[in-house]
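The structure under discussion appears below in the form of structure tokens.
Excluded from the complex is one protein chain; the other protein chains are retained at their positions.
The block that comes next holds subunit A.
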Amino acid sequence: MTKKQHDTPNLDQLESGPWPSFVTGFKRLAQDKPMMADLLGQLEHSYQNIKGYWKGGTVTVRGYGGGIIPRFSEVADKFPESSEFHTLRVMPAPGMHYDTELLRALCDVWDEHGSGLLALHGQSGDMMFQGCKSENIQAAFDAINELGFDLGGAGPSVRTSMSCVGAARCEHSCFNEAVAHRQVMNSFTDDLHRPALPYKFKFKFSGCPNDCMNSIQRSDMAVIGTWRDDIRIKQDEVRKFVMDKGRDYVQENVISRCPTQCMKLTKDDTLEIDNSNCVRCMHCINVMTKALSPGLDRGVTILVGGKRTLKIGDLFGTVLVPFRKLETQQDYEELVELAETIIDFWAENGLEHERLGETIERIGLTNFLEGIGVEVEPAMVAQPRSNSYARMDAWEEEAEKWRKRQAGKQGA
């Protein structure tokens, strides 16, 4: 039975042009799904009036509090079939890998229980199963859950994480992103499914400082791969690169772009790098993919507090841990423990609707560090303070702590 289709003169104009059209796909679904026919009607209505018509509400699955984005239409009188159009956020595997058997199984579930509209992927990193009636939510979730997938985060909770393709297909990868991602996230399933934090909390995992997951700007806790030893150089590949591109190209696009000017192209077309001055920016490695690679003493830098505008303006994540290894089971456990300490502190001290970065901004980094038991390090700042308005009568005590830590490092 074909449902009567609404006229969609505005949306029709988005079917032309070379880029794949979502409208064409929606229209295909609308042939069999009355819900999608009315959804198209409401979307056209929005285009005509330049106004949105969805309201939130409370819809969840048994035992969970979050993971569903409820949507009730304000114009259900005109478009009754899409009066409920909820989304299930479902966490994909780290790196968003699929085989076709899995994708088809997910499509089967969604053709049976939902609208057939699937966004791969939302900005949160979830598969977005969009368009489900309240009465079908539990069955849709059960079927997805049977395939081995679980709901993602929504509301004031730990949110779905993202990690780059990483070690699966990238030579820049400096740690096992997939294992770290799972180990951390699967330690917080309770905080993920049952929203009870001051606000959202996001983890992101990028295998190298190229930060393909945008973790510094978009996550409360960013785990980014890096290395401590020397960049690996294949000098024969350097010579080939110079022969191919010319010395001028290398000078202009590699040597002079180094942010710390720590590279030199020698007379015999090899590279010299002052590794003690390298800040691991990745540029030279990105340009000379065959000749240069990250070193082998690898680990991660951890930054905290990144977020977008609301409420005090955009914040970058800032360095909390300049370097730590992430190889053994104990290393992973310590990463989870650090995350737990941070989240516990923030849950105690954060205001309602305050992201971690805002809490840190409000109380100051040093108070935050004291709260979570992490010592200051110069790599945490771009520069020391430039104003004198601080009480420093505990200077000698603090200096002594530093001296002791330095002595401890030398002794180790």
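One rule holds in what follows: a contact is a pair of C-beta atoms (placed from the backbone, for glycine too) under 8 Å apart; a residue touches a chain by one contact, two chains touch by 3 or more; residues count from 1.
What we mean here is this: contacts and distances are computed from a predicted model.
Visitor: Quick one: the chain not pictured, UniProt calls it what, "DNA mismatch repair protein MutL", "Quinol:cytochrome c oxidoreductase quinone-binding subunit 2", "Dissimilatory-type sulfite reductase subunit beta" or "Molybdenum transport system permease"?
Guide: "Dissimilatory-type sulfite reductase subunit beta"
Visitor: Of the residues A:A37, A:I68, A:A140 or A:I216, I need the one that contacts the missing chain.
Guide: Touching the chain that is not displayed is residue A:I216.
Visitor: Among A:F149, A:W227, A:Y332 or A:F368, which residue is in touch with the absent chain?
Guide: Spelled out, the listed residue whose C-beta touches the missing chain is A:F149.
Visitor: Considering the whole complex, not just the chains shown, which residues of subunit A touch the missing one?
Guide: The missing chain touches subunit A at positions 10-11, 13-14, 16-23, 25-26, 28-29, 43, 46-47, 49-56, 61-64, 69, 71, 85, 87, 91-104, 106-107, 110-111, 116-123, 125, 130, 141-142, 145, 148-150, 161-162, 164-165, 167-171, 173, 176, 178, 181-182, 185-186, 189, 192-193, 209-214, 216-218, 252-253, 257, 259, 279-283, 286-287, 289-290, 293, 308-314, 316, 351-353.
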